[in-house]
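Quick one: the structure is below, and I'll ask about it shortly.
Other chains of the complex are left out, but the ones given are in their true place.
Here the chain labels run A, B and C in written order, and each chain numbers its own residues starting at 1.
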């Protein structure tokens, strides 16, 4: 319902009380108070905030100044960082639009009873597929009711689950692109831009893999309960996400393997084609040069060339050219040179 | 004997009593009761069940809702998942029909005294080689009598043993296909579609490997007794399956290695052939152009060309062409250019 | 402000007293005394020192004679060496100028309360981008005030942080070069020196990687608190540097992967182009030889060639040549050979 709400530069703070459906708004300058009552979960989300606003948030939430700097700069690797009182998870949301991979860094800082999500701008200014908060909200609110658990672990799970689900879409699109390339490689009327397409695909996969692979370790660390504030139920849910991440990385490996195979196959196809072209060139060259030689012979100016005065000399010459053509053509055809 | 019985969408529940040969049918709505008496093993098998039927089964067997969701969706990786009271093993049965690999996911959920096997539909609608339950039943009933053990471990073993046996058939067929490709690569009348065949084979192997390889870890986990409800005798049997899986993965590695070798050999063969073609083209070109040059010389219109008025001028010209042809032909032949 | 101060062969010793801003100079022949008062940090920096001067320093600071030899010789790997009373960190500062990687070894020896930094000469005599000490001083003095900690850990951090920041510049420039090469590879008017450029780039990356990769282990060892004289606050700062090093190594891997991809793409592009050239050669050859054959036929000297005496014989011959050209041209064009 709130699709439009989360777009654009906004800071939003909500408090979820135990056993109470829905959430209450919290003024962003009173976050420090909102952390205190431990029976509620405080969720602050911001996108495109100004440095000053971000400073305000991190100060109120008592976030370590090193983590705060990371939030300001962006450009983090996918990682889990442990600070004294809180954790910082950096992940990258990915989408693939027409061979271009768009990635958006999302920084999630959470402590006992609160979570701050900072959505960094996309690496591409005109990103057609921004990350929407709706599905995170929906997933969290449903699961919160089902499991009757309020902790920030479910919010972490909701974020990661949505992001990983989008990875599957990306992998799916890569599969489509691979099919396209495969079709072109083995088609007979193949164009010349295969290498470019293969390289673009490869680059996309390399960057995608770089975003996805470290998430395994982040999740493994969470599953090892390194962030002790996450509840048991949230851990079980994260196990499911971990399994999905394993599937995606598996999938990417398979795709990279197939792409390498495609490029090798393409080289072999091109070699075969060149061989074909050369055989044709040789065959036609032999046919044409053979006939030219016959014509050349009867173009010689010797005084005594009996054939020249024969009545059927000319047709015979033409005939022998035709004969040569037919014989050579059949011969090359039989040997599969033509 | 019961070949036809297990085909089509059916749910079937059997109870095996200790020391009693054969099994009794259990109504599918009274499974909850059948779990209780621990002196019997309850085996529920379903294929193509409706979501509602599946819900009924998972509810009665008290299967965790996350595992239940996996059973509904299918598309799992080969894995062993540990829930509080039961285990979930997802494996993939594979067959290779005319270069196409068909895989069918089989989900096995088991707890103390019961086992639920869910056979997911094949990844290809018109699968000519479905997974038959007969051999599983036969193997289980024989071993149950031999070892006088009733536990679900033997059922798990029976499933995995049948599936891994089928892997050997697949690897065998891959070997046949490799032999075919090898023969074509090194034959002198080689066709042009090698790259396509090699790529198809490679794709098949990549997918096959992806299905088989994780089974090692699943079995290693079972052998480490992670599923403590499996009896000692079943573990010894699973060790045998583990050994088979190692052999298959070994085999696949060897095949992949050979396939890479074949592709490289093919590139070298094609290069050699092209070299041959070019040498021939050069040789024949030189022969034909040489004769044409002679013809051209005597086609010049100079007034004083003494040879033109010689009586044997024409035969001499033809003769010199023949001589040139013979000399060049012999020369090129000796240097292996023709 | 002190840009010029640190260039050229100098030895410089400064003492930082706890809680006192700025530093005091220490005569280089009284270093042994300056180590004693533990409430101050002694920092000695030297560049291009004579062997005798270096001997004086190492004797006064009681540096192990094996470490001292390393300082004399230079040419160390990136490493952390543990001696009884002090540690030796060897790192390499890198810059990339016009495809040439310049590396400068920096040896940092530190013990409890003192640090000696020896900047070895660059591996290239006319290095346009020397390592400046200014940024190290600035970073250290700022952080020292902020964190109110005086230990040598912050100096180690300041050095590593500056060096790793410069790594990012190098990686950035490699990205630029990759973009350049990619553009040339896929441009239609591609030059011939791609392989040379790719190889130079590869060499640069290999050497860069060799400088950067071992730094991970050096930092991991420091983070495991192998050098127990480093304070807790410095460790937290080094964690940040560690994260940066991971990012850079990740980045290099990606770049190497892309470079390999580019080279493969280049081979495929060249193969495709050769195919194109051969098709054109065949097409034009067929057209020209066909017309030549027609001319040759009417150049034969048979007595009875009716066409020769036709009034429109000549234009007809020329016309048939044109027709042949047009037909073949269209045909080849349609099949994408021309």
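In the analysis below, a contact is a pair of C-beta atoms (placed from the backbone, for glycine too) under 8 Å apart; a residue touches a chain by one contact, two chains touch by 3 or more.
All of these numbers come straight from a predicted model, not from anything done at the bench.
Student: With 3 copies in place, how many does the full complex contain?
Tutor: Full complex, one repeated sequence, 5 copies overall.
As a convention for this text, only the chains that are shown with their structure count from here on.
Student: Name the graph shape formed by the protein chains and their touching pairs; answer line, ring, star, complete or other.
Tutor: Line.
Student: By Cα centroids, which chain is closest to the centre of the whole protein?
Tutor: So the chain nearest the centre of the shown protein is A.
Student: Shared numbers divided by all numbers used: is that above or below half for chain A and chain C, i.e. same or different?
Tutor: At the contact between chain A and chain C, which are copies of one sequence, the residues are largely different (under half shared).
Student: Could you grab the centroid distance between chain A and chain C? Build each centroid from C-alpha atoms only and quote it in angstrom.
Tutor: The computed centroid separation for chain A versus chain C comes out at 27 Å.
Student: Centroid from C-alpha atoms only, then distance chain B to chain C, rounded to Å. What do you get?
Tutor: Here the centre of chain C sits 43 Å away from the centre of chain B.
Student: So which stretches of chain A touch two or more other chains?
Tutor: Each of 266-267, 271, 274, 278, 281, 285, 289, 292, 296, 299-301, 305 in chain A touches at least two other chains.
Student: Sort out for me which residues of chain A touch chain B in the complex.
Tutor: Touch list, chain A to chain B: 182, 185-186, 236-237, 240, 243, 246-247, 250, 254, 257-258, 261-262, 264-269, 271-272, 274-276, 278-279, 281-282, 285-286, 289-290, 292-293, 296-297, 299-305, 336.
Student: Considering the complex alone, what residue numbers of chain B touch chain A?
Tutor: 66, 77, 79, 81, 189, 192, 194-196, 198-199, 202-203, 206-207, 210, 263, 266-267, 270-271, 273-274, 277-278, 280-281, 284-285, 288-289, 291-292, 295-296, 298-301, 305, 307-311, 313-314, 317-318, 321
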